[in-house]
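One chain of protein is taken out of this complex; the other chains stay put.
Up next is chain A:
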Amino acid sequence: MQDQCIINLVNLTKQFEDHTVLDKINLSIRRNEFLTLLGPSGCGKTTTLRIIAGFEQATSGQVLFDGEDISKMPPYKRRVNTVFQKHALFPHMNVFENIAFGLTIKKTPKDEMRRRVEEMLKLVNLEGFGERAVESLSGGQQQRVAIARALVNEPEVLLLDEPLSALDLKLRKGMQVELKRIQQRVGSTFIYVTHDQEEALTMSDTIVVMNGGRIQQIGRPEDIYNEPKNPFVADFIGESNILPGRMVRDELVEFAGREFVCVDRGIGEDLPVDIVVRPEDIVLVSPEQGMLTGVVREVTFKGVHYEMVIDTADGFSWLAQSTAMTPAGQEVGINIGPNEIHVMLRSDDVRGAV
């Protein structure tokens, strides 16, 4: 396992003055992996990338590249390229010169350079834009130039800091597919930063959920979605109903004023826990048939389904999704299957749970 890893972050800690931005990050990134750092704004995603690229020194801890400590290596020697969150395109060069910058420094022959840059322009849908000044481009076009400028160097590791944030939905979807395809074709390792959970779920081999400078969970998209380790992850990945409960014994849990059968074992007996139920896992039935009953407060049409807020007697507001519309004010029954109840041990310090 260790030897397949191209980058290892070991106990990486970063402080700005007394403010801890990264707290003992340990992360192994496999070769050819598409790994996504996902987390809310300010959680330290950009800082992690900047330390890997060499623009920022960690306060303590190491960055290993192919097993070798590169913490002290200057950025220009690292076999890493970055797509910057703020683009950082060279304003005195046109689009072509921007993309060719890395190749020029490596003294690539002129005709090969031209070929590779043109190829990149085609890839990011900017054919014929080579002679344009970067200032004359729209935000989304600049972002694509930034992607091309890094990609053209075919780096072993590509760091992408929210590279698609300025694109409209259609273009973004297209570029997501394109980036994934490029990554598989070139066979390089992508470390991708986003705060868009859907983007993370569709593109990644591995997702790292971060919050407050700590890693909350590392796993495949399915695992992160289906088996969130703590309420933060559950809440951040997709919408969730998170409510306090009590583990009565194995396979029996109590919440919302009654007991439910679940599948979790070995958590303990008579322990406070957090319960997570996904809105799409809630089955709405007639009031007599429901395990819980409540009154529909709000209905929102979401395209594929309706989303409803349902108040139950214990005071909790449930979020539920259904393809059938139940009008506001009507009483409904709520059913939850044993498999859909996710039980998590309560930890007051959510940030500490890894």
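Here, contacts are C-beta pairs under 8 Å (C-beta built on N, C-alpha and C of every residue); 3 or more make two chains touch, one makes a residue touch a chain; residues count from 1.
Simple rule for what comes next: contacts and distances are computed from a predicted model.
**Student:** Leaving aside the chains you can see, what is the UniProt protein name of the one that's missing? Options: "Electron transfer flavoprotein small subunit", "Cytochrome bc1 complex Rieske iron-sulfur subunit", "Spermidine/putrescine transport system permease protein" or "Oligopeptide/dipeptide ABC transporter, ATPase subunit".
**Tutor:** Answer from the record: the omitted chain is "Spermidine/putrescine transport system permease protein".
**Student:** With respect to the chain omitted from the figure, which of A:Phe65, A:Phe84, A:Phe129 or A:Tyr192 is a touching residue?
**Tutor:** Within the whole complex, the residue contacting the unshown chain is A:Phe84.
**Student:** Which of these touches the unseen chain: A:Arg149, A:His195, A:Lys229 or A:His342?
**Tutor:** Candidates A:Arg149, A:His195, A:Lys229 or A:His342; residue touching the omitted chain: A:Arg149.
**Student:** Who touches the missing chain here, A:Ile7, A:Val21 or A:Ala53?
**Tutor:** Checking the options A:Ile7, A:Val21 or A:Ala53, the one contacting the hidden chain is A:Ala53.
**Student:** Touching the missing chain, which residues of chain A?
**Tutor:** Within chain A, the residues touching the omitted chain are 53-55, 74-76, 80-82, 84, 86, 88-92, 101-102, 105-106, 149-150, 153.
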